[in-house]
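Just one protein chain is left out here, and the rest sit where they should.
The block that comes next holds subunit A.
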Amino acid sequence: MGVDTPSRRAARLVCAGILVLIGVAFLAPLIWLVLSCFDASAQTNVKFPDHPSLDNFRAVMNTDMLWRPLWNGLLLCGGSALITVLIATFAAYPLSRYQTRFRKPFLYTVLFATGLPITAIMVPVYGLFVRLQLVDSMPATALFLATTSLPFAIWLIKGFIDSVPISLEEASWVDGASPMQALRHIVVPLIAPGMSVVLIFTFIQAWGNFFVPFILLQSPEKLPASVTVFTFFGQYGAVAYGQLAAYSVLYSMPVVVLYLIVSRTMGGAFRFAGAAKG
């Protein structure tokens, strides 16, 4: 990179300095979370705990507060992620392989649907759930969550299938395999890494989703952690901030770990952001 003049070295130092400042600014709000979860008497201020302890974690680690909401979240989000990937793969296969007149409009509609604000349809969806008597039903909520991520998943998985050469399947058709057998034995093993990324990202999205279960579920024993954290701490005064911080850490842990796994093994968001560009 050319000649290193003093002015250029100064410019580099300024750039690095600005980057460090941005990093510090992004880190600052997180410091409270990390310090408070070890401080039983934590308030909203940043303070190193006088007596660092795990008391906050112990206080929230019980069935009602933590274990059942986490389990509910796992059922709800794991269920919806599995449904999404399964149904999206089925739908993506004919869309990738057969030319029909409605294919293109359908794909454009799917892409269009990925952009619609899901928040906006929650009022009518609640109305629908009341009509069908599905309010407070976990399977129905999981199915709705799956539908919201379906357009994006179909779009991505169709892209993966497009990249599998059709000649492989043609060989199996000659041997008498049906398209569905070809999908299962030839295509799915080849696109499995892509499918698992879609699975994990759908799960992460659902895990962080507060609004959908907040509207569609009501019984406290059915709520996932995203809503429980709000009902326990957000709605009442005199908040136990230390416990809130500890709970937030425990609730965030699964998605942070999953994100790390994806980004380590797949190049993660870089590739994912690339895939999202079409």
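One rule holds in what follows: a contact is a pair of C-beta atoms (placed from the backbone, for glycine too) under 8 Å apart; a residue touches a chain by one contact, two chains touch by 3 or more; residues count from 1.
Basically, contacts and distances are computed from a predicted model.
Engineer: What is the protein name, per UniProt, of the chain that does not appear here: "Carboxypeptidase-like regulatory domain-containing protein", "AAA family ATPase", "Sugar ABC transporter permease" or "Lipid II isoglutaminyl synthase (glutamine-hydrolyzing) subunit GatD"?
Structural biologist: When "Carboxypeptidase-like regulatory domain-containing protein", "AAA family ATPase", "Sugar ABC transporter permease" or "Lipid II isoglutaminyl synthase (glutamine-hydrolyzing) subunit GatD" are compared with UniProt, the left-out chain turns out to be "Sugar ABC transporter permease".
Engineer: Touch as defined at the start, partner being the missing chain; which of A:Val46, A:Ala59, A:Leu74 or A:Val188 qualifies?
Structural biologist: A:Val46
Engineer: Who touches the missing chain here, A:Cys15, A:Leu54, A:Leu168 or A:Ala192?
Structural biologist: Once the missing chain is taken into account, the touching residue is A:Cys15.
Engineer: Looking at the full complex, which residue from A:Ile31, A:Leu54 or A:Leu168 touches the chain that isn't shown here?
Structural biologist: Among A:Ile31, A:Leu54 or A:Leu168, only A:Ile31 touches the chain that is not shown.
Engineer: In the complete assembly, which of A:Ala59, A:Leu82 or A:Ile118 touches the absent chain?
Structural biologist: Once the missing chain is taken into account, the touching residue is A:Ile118.
Engineer: Taking the entire complex into account, which one of A:Phe57, A:Phe160 or A:Tyr251 touches the absent chain?
Structural biologist: Considering all chains, including the one not shown, the answer is A:Tyr251.
Engineer: Extract the touching residues of subunit A with respect to the undisplayed chain.
Structural biologist: Interface residues of subunit A facing the absent chain: 1-2, 11-12, 15-16, 18-20, 22-23, 26-33, 36, 43-46, 87-88, 90-91, 93-95, 97-101, 103-104, 107-108, 111-128, 143-144, 146-148, 150-151, 154, 166, 169-170, 173, 178-180, 204, 207-208, 210-211, 215, 226, 229-230, 233-234, 241, 244, 248, 251-252, 255-256, 259, 269-270, 273-274, 276-278.
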